[in-house]
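A single protein chain has been removed from this complex, and every other one stays in its place.
To keep things simple, chains are lettered A, B and C as they appear, and every chain counts its residues starting from 1.
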Amino acid sequence: MPNYAYIALIPLLPLAAFVVLGLFGRRYFRGWSGGIGTLAVLFSTGLSLWAAYRYFFVDGKVGEGYHQVIALKTTWLSFSPGLSIDMSVVLDPISVMMIVVVSFVSLMVHVFSMGYMKGETRYGTYFAFLGLFTFSMLGLVLSGNIFEIYIFWELVGCSSYLLIGYYFDRPTAVAAAKKAFIVTRLADLGFLIGILILSFYAETLDFRTLIQRLTDPTSQLAGITSASFLGISLLSWGLFLVFVGGAGKSALFPLHIWLPDAMEGPTPVSALIHAATMVVAGVYLVARLYPVYIYSDAAVLQVVLYAGAVSALLAALIACTQTDIKRVLAYSTMSQIGYMMLALGTVHSAGEAGTLGFTASMFHLFTHAFFKALLFLCAGVIIHRVHSNEMKDMGGLRKLLPLTHGCFLIACLAISGIPPFSGFFSKEDILLSAWHANKFVYGIALFTSGLTAFYMFRLYFSVFWRRQVWGGDGHHGEAPVTMKIPLVILAAGAVFAGFIPFSRLVTYDGLPQETHRVGVFAIAPVAMALIGIFIARYLYFKESSRPGRVAAALGGLYRTAYHKFYIDEVYSFVTKKIIFNLIGRPAAWIDRHIVDGLMNLLATVTARISAGIKGVQSGKVQDYALYFFAGIAGLTVLFIYLYT
Amino acid sequence: MNLSLLVLVPLITAVAVLFCKGLNGIRWVSLAGATVQLLLSFGLLALYWRERAAGDSAAFLYEYRHAWFPSWNIWYHVGVDGVSIAMILLTALVMEAAILVSWAIKPMSREFFILLHFLSAGAYGFFLSLDLFTLFFFLEVSVIPKFLLIGVWGSGRKEYSAMKLALMLMGGSALVFVGLMGLYYNTGGAGGTHSFDLMEIAQMHIPVEVQRQFFPFLFVGFGIFTALFPFHTWVPDGHSSAPTAASMFLAGISMKLGGYGCLRVVVFLMPEAAREYSPVIVLLATIAIVYGAFATMMQKDLKYINAYSSVSHCGFIILGIGMLTRTAISGAVMQMISHGLMTALFFAAIGMIYDRTHTRMVQQLGGLLKIMPFISTVFVVAGLCSLGLPGLSGFVAEITVFMGSWERAGEMYRLATILACASIVITAVYILRATGQAIMGPVKDPHYNGLGDATWNEKLAGILLGAGIIAIGVAPFWLQALIK
Amino acid sequence: MSPIPLSHILVVSAALFFIGMYGLLTRRNMITMLMAVELILNSVNINFVAFNKYLYPDKLEGVFFTLFIIAIAAAEAAVAIAIIINLYRNFHSIDVEDADEMKF
Partner (left out) sequence: MWVDIILSLRQELIVAVIIFLLLFIKIGAAAYRTEAMLHFINLLLLANLLLGFFQGGDATLFSGMFHTNRLIVLEKSMLNLATLIVSLQAYSWLKGHRQVLEFYMLLLSTLLGFFFMISSGNLLIFYLGLELSTIPLAALSSFDLEKRRSSEAAMKFILSSAFSSALLLFGISLLYGATGTLGFDTLAGRLDGSAFQLFAFIFILSGFAFKISAVPFHLWTADVYEGSPVTVTAYLSVVSKGAVFFIFILALYTVFKPLAGNWYKIVVLLSVLTMVTGNLFALRQDGLKRLLAFSSIAQSGFILAGITGSSRGGEASVIYFILVYIFSNLGAFGVVSFISAQTGRESVNDYRGLYATNPLLSWVMAISLFSLAGIPPTAGFFGKFFLLMAGAGKGNFVFIGIAALNMVISLYYYLRVIKAIFMDSQPEPIGKLKIPLLPKIAFLVCVAGIVMTGLVGGIYDYIYSLSKGF
């Protein structure tokens, strides 16, 4: 067994950066903070790549397929003999793939931020938080224990909170950070209860043992499938709740409302957290527990499938109407994640044909990380230059920002699924698996891919073309070099990532799969994408009144999409009106007036009685004698009553 | 090690403070006393580990017995096990921090520090006691100093709050008293002597019907100390009126007396009754957790927020105890420690903010992160701990309680666990609301711009408590091994 | 001549007791109240003497007790009257209803 213990360093280096920068960054390092953080992540990335190389090509393969390697395992908190939270580092194809993605994108974002965030007063703090996030995310993907993953799950949530709220003096940023945390917290509740259910029946928290036990009909499976709640077996409940946790973090409908708001954070952060890495954690989580999902009844996977499909479609529709560049990208992220989930949901059996969607999903996750991070970083350059997020403030930027323009175009082509860019391959796989599984969903996916191309190019044309030149002052250069390098590297990734033979490396059971790419099959999606692009060009290439007329023609549909299908309003109704007014306020009132009132009532009653009997002490000595005599009489009566 | 030292050191310090000259003398002597306590408790921890490592498997170590009232068979009997050591460490930490935070207390600083030392002596004694009389003695010792601390140095409706606190706590101890009497007179069996000794009673079997009769007294009695619904109403008023150090001690230590008592006395001595009453306890705990959390959501005063959240968090302690599984109970102990540190830190931060801005209303605060980054960071750390962020102690404790509670089969227990889990979402809501409004956002009042950040003593206090929180959160295994 | 039965004497004593009690509770003049107390004491005296004579004639405990009661009653009356005189100086009244400054 090769020694993989050094893997632990991959997450620990960013953690060290966090601790050092968090404690001393503000006072001692200041401008050096970015360098320190980047250096740590650079080492992490190097180690990740090395580990990936070792794992995939040198010694990860045992026999035919890739096996899970537990590099490290130490008990962190043990509840009972079987149940303990272990801090472990687990290598298998998906985790290795993920550490590469996470550390790589993180490195890009670090480098980019050195230019983007220059001059900020909380420069050190920013890099500290980035380090924390990178640590948590790497820890998450390397987890071999379901509770360990929950721990890192919460930590990424927290670092996301801190980073969204980085511009803490903007009320909108604070509100967005809060919203992100609370919505994902709500979803995590499902995750937590899911863990409780699964671990209780499997009597373990370890992923490998858990999967083994829950897919083995002779062992604990009997208990968990026979026990049911509301007619659904507890296994399904557990898996469903875990999926809810994943859906929250991955911004699936209807738990997606936090993601667009999260764009209040610094743009590189959006690139890292809300595009490439954290938001795919949900996909990753479902993938982790995949064998169990397949094994349980099909209902949960159907939920996954439709949740993915609905999210993909809905987000794409909304993205067509948004005017804030980052929000468009945010909805596009949501839509793409919907794709990934959809792909996971298409799996219908444990065989090779049935698990095509798994590989497709992971593949899309991988390629998406590159082009979406690239899109966000480009957006970062644009915003850095224009000082606005609104599309109407842009236009004609292609001359001013030529490099950005090129990169952005590559990314748009990639996301639209135009061959030979990376998005084409992964999306192709997804559509293929959808075709095999469910024709209706395939239809949605296909339509969405057309929409994707449309809104991406809408964005592209609006920003870079539309006018001849940008209206603002154009004296400064494009961007510092630290911002340009990541663009170039990521663009290269967006172009070439599709050629990685994914199905040989990352598959459901570790065994390599043969891809059955049929050339004919690609026609429909590419055609859809091209149609989308042409519509976008027709509407947005030049300044015109066409978009407005189209919007007017669509009427209600446009308005609904523009208002994000009123989902935010529903949420705010539920929270403000129902939770706050119908539960919180009465609870607080009851506490003050009824519960506490009871306590005060005791005091008042005592005082009342006290005042009521004061007349006994009349001050007249004859009354005293009377009471005295009455006392004797009373005692006599009592004696008679008691003893006769 | 002579455990009585832990009680004596604060008392000696109090006397020394009494004869100290000058404000600085008072402060430094107090601090020195608290530091000695802290060192003693760490020393105790080290000795304890060594003893255990050497294979000493006695239930309690360093026992000391001294006949106090032989005719009643009352002993001054002290000893420690892991749980009490954990509580003692907590007390020492909070005490040290409380003294640091009260550095600038005025007026009557001398009296203030003396009372604080009295409080801590009572808390140490309580955690050390192995005799129910001794335990009860120390339980009541801690009430009056709180009354005075709140009433004299407090703010707002301080007299009302102080009186309410004192009366409700004494009400609780009156119930405890009745329960103790019931236990005492049912020990010994035919012809034997009655006993207050914890270990002796544990070995005798208290008849089930007796347990059934006296369990409610003891449980509710101790429960009042730890904010058992519906007897928690002293908590919001008391905490919010108290001066910073008193709030810290009150929420950090005093509320734990009840939990510790429930555990050490009630459940330990009356296991059968505990099992029978378990549904009721779980019900009350769940109500406290959920309802406390909802009530917190509506509060506008930072201290009220923390006080109500204490009600909710202490619900976890009771829930853990009520579930009666090993894991749940060890979770309850962890929650005591965790909540002790966390809430002390929280109150410390709130106190520091209040000292500077003279308001605790979240709407009036804002943007403090810019003005006082250290204090704000402390606040945020405490808040994150409160909402159960991994890496901080709150998570460890809550998760252990959840896991333990889930082990208890039965629809009602499951539902209670789920509701308890759900409360962490509400916790997130109110913590983030408070943080968002008070700490983040724009600076609302231009006067705040000139305010300074924490002074060295405040920083030290924050770091001490924060270190404790992180030490448990990052490496919970040592605590777990300790309290096992 | 047959001796008077004990019960007769006890009836007298009881009557005296209640007369005294009645006087104490209804008379407003303090001196009269004091006299009422003396009546009760006399009923006690009668009891003692009667019990002694009729039931336990071999010892004289009851009679002795009576003597002490008479003596102490005198002392008590002396102090009481002194107090009442002093009260009169302060209140200018010996009506018991007037001296009720302290109450509740």
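Basically, a residue touches a chain if its C-beta (ideal position, glycine included) is under 8 Å from a C-beta of that chain, and two chains touch if they have at least 3 such contacts.
Because the structure is a prediction, the values reported are computed rather than measured.
All shown chains touched by the missing chain in the whole complex, by label: A, B, C.
The omitted chain makes contact with just one of the residues B:85, B:175, B:253 or B:266: B:175. Touch with the hidden chain on the side of subunit A covers residues 606-607, 609-611, 613-614, 616-617, 619, 621, 623-625, 627-632, 634-636, 638-639, 642-644.
Within the entire complex, the positions of subunit C that touch the omitted partner chain are 17, 20, 24, 30, 33-34, 37, 40-41, 43-44, 47-48, 50-52, 55-56, 59, 61-62, 64-65, 68-69, 72, 75-76, 79-80, 82-84, 86-87, 89-91, 96, 99-104. Residue-level contact of subunit B with the missing chain is found at 67-72, 74, 133, 136-138, 140-141, 143-144, 147-148, 151-152, 158-159, 162-163, 166-167, 170-171, 174-175, 177-178, 181-182, 184-185, 213, 217.
The rule is simple: only the chains that are shown with their structure count from here on.
Rounded to a whole number, the gap between the C-alpha centres of subunit A and subunit C is 97 angstrom. In subunit C, no position touches at least two other chains. In subunit B, no residue reaches two or more other chains under the touch definition.
If you check the complex, the residues on subunit A that touch subunit C are 614-615, 617-622, 625-626, 629. Residue ranges on subunit C touching subunit A, taken from their complex, read 21, 24-26, 33, 96-97, 99-104.
Put simply, subunit A touches subunit B in their complex at residues 26, 75-80, 83, 85, 147, 150-152, 154-155, 158, 161, 165, 168-171, 173-175, 177-178, 181-182, 185-186, 189, 192-193, 196, 199-200, 579-580, 583-585, 587-588, 591, 595-596, 598-599, 603.
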